[in-house]
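The structure that follows is given in the form of structure tokens.
Excluded from the complex is one protein chain; the other protein chains are retained at their positions.
Per-chain numbering from 1; labels A and B assigned in written order.
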Amino acid sequence: MLNELFTPSVQHALDIVGIFVFAISGALLAVRKNFDVFGIAVLAEVTALGGGIFRDVMIGAIPPAAFTDLGYFLTPLLAAGLVFFLHPHVERIQVGVNVFDAAGLGLFCVSGTIKAYEYGLGLTSSAALGLATAVGGGVLRDVLANEVPSLLRWDRDLYAVPAIVGAVTVVLCIRFEVLNAYTSGTAVVTAFVLRLLAMRFHWRAPRAYNRRSATAEESPSVI
Amino acid sequence: MLNELFTPSVQHALDIVGIFVFAISGALLAVRKNFDVFGIAVLAEVTALGGGIFRDVMIGAIPPAAFTDLGYFLTPLLAAGLVFFLHPHVERIQVGVNVFDAAGLGLFCVSGTIKAYEYGLGLTSSAALGLATAVGGGVLRDVLANEVPSLLRWDRDLYAVPAIVGAVTVVLCIRFEVLNAYTSGTAVVTAFVLRLLAMRFHWRAPRAYNRRSATAEESPSVI
Partner (left out) sequence: MLNELFTPSVQHALDIVGIFVFAISGALLAVRKNFDVFGIAVLAEVTALGGGIFRDVMIGAIPPAAFTDLGYFLTPLLAAGLVFFLHPHVERIQVGVNVFDAAGLGLFCVSGTIKAYEYGLGLTSSAALGLATAVGGGVLRDVLANEVPSLLRWDRDLYAVPAIVGAVTVVLCIRFEVLNAYTSGTAVVTAFVLRLLAMRFHWRAPRAYNRRSATAEESPSVI
């Protein structure tokens, strides 16, 4: 039943859109890091598929969907090709990319939570894996690019919180047996809008309470 | 039979203690790296659960215990909350934290080795996975924080050796069929005491034999 929230073709199309925009963000970072064309393709694949692969390994969905659906594998290559040839134009529409990335975040935190629950995990673990699905690819992207994951940094607009809200909304819907296409769609839109607002108003999460000045401790590479 | 070395509740309580102290070390590094509250929580979770998740994926214990036992998942969040509010006090008792971390090292190298053996791995592989259980979370912590894993650095007190000794003690006990609560407890205490001695006397492992001066090769980030 959970499988039929959306028709399979709609669900698949949404997945492809999310994978595409995540791949764009990976490819753009690769260009900024001066990687070659294969580095761009690898970073696009890892960013787009990393979170879902991690979730599938955790829940025992082997082989992961990324290796059984050719569309999932080829979409990041298409994104890498676009960025390779058109990256100055892609960077110029960075705002548009960010909006799509927010959409991907919303889609993946919801679909990841639902898939984990369908494989028998508890509600809390399902929400955690939904969050991991949404943000895992970006963390892998930053680790491969040898940067501190932007997910963890205080000087970036909120990224985890919208995904957490989306995932928790889904598990609450499951708990109270009201999960359907409308409520899960609402969860997607909630996470999406929260992320847009966080970018618009530069919402940030607090650092450790009563933190003393950190300037002496910070290496240039962290900033 | 191996399952009943300790009563389940004792084993579970020991696991929670180990997870808690590993989470503290992850959260403290996150504060030093200037991460926000979500970065602190993520680094606490990864440090505490990463080694066990890696072992469970390798031996096919899917989903990993970290996703089936709510206590395993919530304990690092508690540790992250404590560090968030009280980190100057936690840093002041760094010695105490290190002692608990040594206890976690001893517990996890032994319980990781036993679990891998119960899942059918050979003695050598079981010891290797016991070591990975004990040190894997710390390696992931350092990779996410964009630092050279302290496990690998020569300028840190011995960390792997106590865990190796504990894991090897366990496989020897299995080999000679004398594994019980007393011998495995001895293995835990041996690893624990070795780590305390390594910290007390700054024991270090040798670097490559006949190494020429390395100053020119070293980047500041390594030192």
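Just so it is clear, a contact is a pair of C-beta atoms (placed from the backbone, for glycine too) under 8 Å apart; a residue touches a chain by one contact, two chains touch by 3 or more.
Just so it is clear, the structure is predicted and the values come from calculations on it, not from any experiment.
> Can you tell me which of A:Ile16, A:Val57 or A:Leu78 touches the chain that was removed from the display?
Of these options, the touching residue for the absent chain is A:Val57.
> One chain is left out of this view; which of B:Val10, B:Ala181 or B:Ala205 touches it in the full complex?
Checking each option in B:Val10, B:Ala181 or B:Ala205, the one touching the absent chain turns out to be B:Ala205.
> Tell me, which residues in chain B touch the chain that this view leaves out?
Interface with the chain not displayed, on the chain B side: 57-60, 119-122, 124-125, 128-129, 139, 143, 146-149, 151-154, 160-161, 204-212, 214, 217-219, 221-222.
> If the hidden chain were put back, which residues of chain A would touch it?
Counting only chain A, the missing chain is touched by 30-40, 42-43, 53, 57, 62-64, 67-68, 70, 73-74, 83-85, 87-88, 143-146, 221.
What we mean here is this: only the chains that are shown with their structure count from here on.
> Based only on mean CA positions, could you tell me how far chain A sits from chain B in angstrom?
Each chain reduced to its C-alpha mean, chain A and chain B end up 29 Å apart.
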